[in-house]
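Mind looking over this structure? Questions follow.
Here the complex is missing one protein chain, while the rest keep their positions.
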Amino acid sequence: MSVDSTTDTAPADTPEPATAATATAATADTATDTDTATTATTAAPASVTMTKALNQALRDALAEDENVVVYGEDVGRLGGVFRVTEGLRKEFGPERVWDSPLAESGIAGTAVGMAMAGMRPVIEMQFDAYAYPAFEQIVSHIAKMRNRTKGRVTLPITIRIPYAGDIGGVEHHSDSSEAYWTSTPGLTVVTPSNPADAYSLLRESIASDDPVIFMEPKSRYWMKDTLSLPVTTAPMNRAEVVREGSDVTLLAYGPTVRTALSAAEAGAEHGLSIEVIDLRSLSPFDDETVSASVRRTGRAAVIHEAAQFGGYGAEVAARVTERNFTYLAAPILRVTGFDVPYPSPKLEEYYLPTAERVLDALESWDWEL
Amino acid sequence: MSVDSTTDTAPADTPEPATAATATAATADTATDTDTATTATTAAPASVTMTKALNQALRDALAEDENVVVYGEDVGRLGGVFRVTEGLRKEFGPERVWDSPLAESGIAGTAVGMAMAGMRPVIEMQFDAYAYPAFEQIVSHIAKMRNRTKGRVTLPITIRIPYAGDIGGVEHHSDSSEAYWTSTPGLTVVTPSNPADAYSLLRESIASDDPVIFMEPKSRYWMKDTLSLPVTTAPMNRAEVVREGSDVTLLAYGPTVRTALSAAEAGAEHGLSIEVIDLRSLSPFDDETVSASVRRTGRAAVIHEAAQFGGYGAEVAARVTERNFTYLAAPILRVTGFDVPYPSPKLEEYYLPTAERVLDALESWDWEL
Amino acid sequence: MTIDVPTTGRALPQLQPISFIGPDGRPTDTPTEGLTIPSDRTLTGLYRQMVLVRRFEAQVTHLTRQGRLATYPSAAGQEACEVGATTALSPNDWLFPTYRDSAALLTRGVPVSEILAAFRGDWHCGFDPQEYHTSPAATPLATQTLHAAGFAMASKLKGRHAATLTFLGDGASSEGDTHEAFNFASVWQTPTVFVIQNNQYAISTPLREQSNATMLADRAAGYGMPGIRVDGNDVAAVFAAVSAALERGREGDGPTLIECLTYRMESHTNSDDPTKYRDAEEVEHWKQFDPIDRLETFLRDRGVLDDDRVAEIAAEAETLAASVREAMNTEAEVDPTELFAFVYGTERTSLSEQRAQLEAELAGAEA
Partner (left out) sequence: MTIDVPTTGRALPQLQPISFIGPDGRPTDTPTEGLTIPSDRTLTGLYRQMVLVRRFEAQVTHLTRQGRLATYPSAAGQEACEVGATTALSPNDWLFPTYRDSAALLTRGVPVSEILAAFRGDWHCGFDPQEYHTSPAATPLATQTLHAAGFAMASKLKGRHAATLTFLGDGASSEGDTHEAFNFASVWQTPTVFVIQNNQYAISTPLREQSNATMLADRAAGYGMPGIRVDGNDVAAVFAAVSAALERGREGDGPTLIECLTYRMESHTNSDDPTKYRDAEEVEHWKQFDPIDRLETFLRDRGVLDDDRVAEIAAEAETLAASVREAMNTEAEVDPTELFAFVYGTERTSLSEQRAQLEAELAGAEA
């Protein structure tokens, strides 16, 4: 394996990866222009978990726009099973934040009606396998209403879905359902990998006049970063280079950004200069940022927890190849979960793509080409 | 554009494409070994529509195995909105073939219970957008029961889903939902493009101990072929080369096999030798047959009606590229529906991938490479 | 045990459907649960509208036979439900209709060509929902019932005095969404009226294979919501029941379930063949319950309607029919690039690329 290891981004020196915000600050030439911490009422920097950042985003959205309402299973008194909505019912009252009956199609379907009446519902599916009962409402109505009505009826609905595994969850609690949503025209799908993006992307999702599937990586809920809220990171439709490198581009999102950064760090020790892109926006896909990187490195791999067959990585590999074929020195690899149902806790370590698996995959390329 | 046009497969001389069965007979070296018309009770060759072939497959399955039951919306007295189940209730009685209440989750969910009790339910989702209410039952139970129970509980359920468009259908009647199913581990997904395969694949699906999503291309229901039933075509997990060629491989399935064959014919007039593969099995994917072809031609395009972004073609392009990168002279193209909701009838001609669009796409390659 | 539960209003609906005007056009003596018969003026208006929508349905069905529309589900025979319920709405209320409810759209003021746009294949929804306070007609069954509940919840939260009305069929009542909508509406006490048009069939499936309940209105009790059963071919009863339920909702007393017994006189859509699943005699039998005939008799008996007025309305109906034919003769222009225009608020780069591809194809085809 012969690679050029010149990179001007210092490898992160903590096990926690750099956040989008801090990483952006460290990289000069990313395509997107992010101004962090420019809002007047910015709090002093503090250690903030992703959960707390999401909570604050909801709080600020509720405070700013009286049309924002938050409802779903256990999001009121309990504050959600992951405590993302903690305290909101108390602060804004049960007419803004409330526990709905236990029925996901009902939650999504009533959100359609509420949005038609001018509200901006932020609804929660408790775990992503529990969004499936709402599949018809999401795919046949939420995704299609704007198009069906030639833009006369828009549905500013944000659907929060905790997703992915690595939390020792029992069956149905660790699915990665992003491919179902990304293959549905009309939906916007975003996912943060860090607290700053969690705040910023959620605010932008709620402010969007289009429905947004907002996917929250469960295993990152407790990830902490030092930052000041409110924070505005890169725009919702942009990917971000979170670590620069010149030999390979790793494309990751949500829970696997950390994996990619670890792989990059480990790779650096072997003289491999790995660029890491946090996709952030799964639909639309930021072709510009990704193609620019891949044209430079000539090699890429996409990493996700979901099974490989028909997973989101297929779209990434297919479109990046289509658009950059002559720049590629090797096929784009997919380092993903296996093509099996998400396993029980004792087996998830074997299922999940790890930094080692990423590096193994990179070794499978013929580096002489 | 400079291509070698040697091909020993005669272009079909009717607007109807050759069927898998007849095309197979004409091609000597396909990987799969098909014996058509070898069963003892084979009827005299007759002109058979896909609808009729499916109907006969159901009839024969019902007659052979008393555990087979057929139910769903309007499949009894009416014989289904596409007449696929015509006459079956009369022949086998309402305890074998019946109209269920109108609830797709109910249909799929009760099929789980029936299969656990040893039956082989063949259920119908009236149109593929109407499988969405059953999404949770299909994805969280039907796909996972065998794995969940370490193979102790198997679910031999066949879910028939009429899919795709080109029939002038109103909204929700022309969806191509295959990507939702193919990205779900545990499901087998097949689709016939012609009457012979319709019969053979449906029989094999019903006989399978695993759940099968059986996708019926609506626009091909009325396609006729001369054949004798029963017929056994290639095994359910195999793709078939339905036209040989040496310059390009077109990968198609269901409704787009006809499109691919038309493109091949038109291409031949321009000196382009196009091989056409009917995938038949979407999950699993027949890597062997496809890779063999692509390694020979060095170029491929996949054609489907569904939107491109996150569509099944992404998996095809990604995996064929991964496995055959060094053989590829150009990126694998995807000729598909646009990334928009399926349009109303007057616009579908602009949405659907046509033979011309396929040929346009092939021209976009740099043929000098 | 110590469970606090409301115990008011816990009863099953009366078995006999509420009705003011019998099939013979005479007043009935059915108990009407506190409802009062609409005024002569209102009844005359309902009569006129029913005649209009019936002519509309007949004309459209005729055109489908000529192959001029792809598909059309007629509500012929169900005019009392369509017109009675929709007329009860005030302009600020919102209607959540299905594919079956073109007659309701017409009653709501949606222009003929905008109603037909979907069926002749121009665009999925041909009218502006905001203008008519009417949701796009839902094709996926029962899904709209939740939209109606949600809209009414927003109306309640915003302190608006607007109620919602949604239609659903006997078949659609079996879908999970119907249950969820009943439940959400009742728990949230939204101003929503659910009108089940029980026309005895879901395509080919008869009611007895759809439900084993004595009546679909019996469902209401399970949600702590009032449920009533109405003769769905008596427009007076439908109008009175829906008006009262809407008012109840606006007063903050929550949703109501109204089951209207009626019959689909035509096939499910033009592509359906009803001889496979029902006898001609059954259809014949239902003719005696015709909603228009009985009201005409009733109003003539009361001296409110005479030959002149009947002829006048018939003439109006012919004008409407002519406008339907005209709408079908005017070939609507469709712009292929609109495929890309409304998918997202801002067109994505990748969609713009696809638009450019289509434009190039179109230019190539022209050249």
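By letter and in written order, the chains are A, B and C; residue numbering begins at 1 in each of them.
The criterion applied here is as follows: contacts are C-beta pairs under 8 Å (C-beta built on N, C-alpha and C of every residue); 3 or more make two chains touch, one makes a residue touch a chain.
Nothing here was measured: the structure is a model prediction, and the numbers come from that model.
Engineer: Which one touches the absent chain: B:85, B:100 or B:354?
Structural biologist: Counting the whole complex, the residue in contact with the absent chain is B:100.
Engineer: Which parts of chain B are in contact with the chain that was left out?
Structural biologist: That gives, for chain B, the contact residues 69, 95, 100-101, 103, 105-106, 108-119, 121, 133, 136-137, 140-141, 144-154, 185-186, 188, 208-210, 237, 284-285, 287-288.
Engineer: Could I get the residues of chain C that touch the absent chain, sorted low to high?
Structural biologist: 1-7, 10-12, 15, 17, 174-180, 183, 186-187, 189, 200, 207-216, 218-225, 231, 233, 254, 261, 285, 289
Engineer: Suppose we count only contacts with the excluded chain; which residues of chain A make the list?
Structural biologist: Against the left-out chain, chain A lists 73-74, 76-79, 81, 98-106, 129-130, 132-133, 168-173, 309, 338-341, 343-347, 350-351, 356-357, 360.
Criterion: only the chains that are shown with their structure count from here on.
Engineer: Just grab the chain with the largest centre-to-centre distance to chain B, centres being mean Cα coordinates.
Structural biologist: C
Engineer: So the centre of each chain is just the mean of its C-alpha atoms; given that, what is the distance between chain B and chain C in Å?
Structural biologist: Here chain B and chain C have centroids separated by 38 Å.
Engineer: State, to the nearest whole Å, the distance from the C-alpha centre of chain A to the C-alpha centre of chain C.
Structural biologist: Chain A and chain C have C-alpha centres separated by 42 Å.
Engineer: How many angstrom lie between the centres of chain A and chain B, each centre taken as the mean Cα position?
Structural biologist: Result: the chain centres lie 33 Å from each other.
Engineer: Would you mind listing the residues of chain B that make contact with two or more other chains?
Structural biologist: Answer for chain B, listing residues that touch two or more other chains: 105, 129, 132-133, 171-172, 309, 339-341.
Engineer: Mind pulling the residue numbers of chain C that touch at least two other chains?
Structural biologist: 123-124, 140, 176-177, 338, 343, 348, 350
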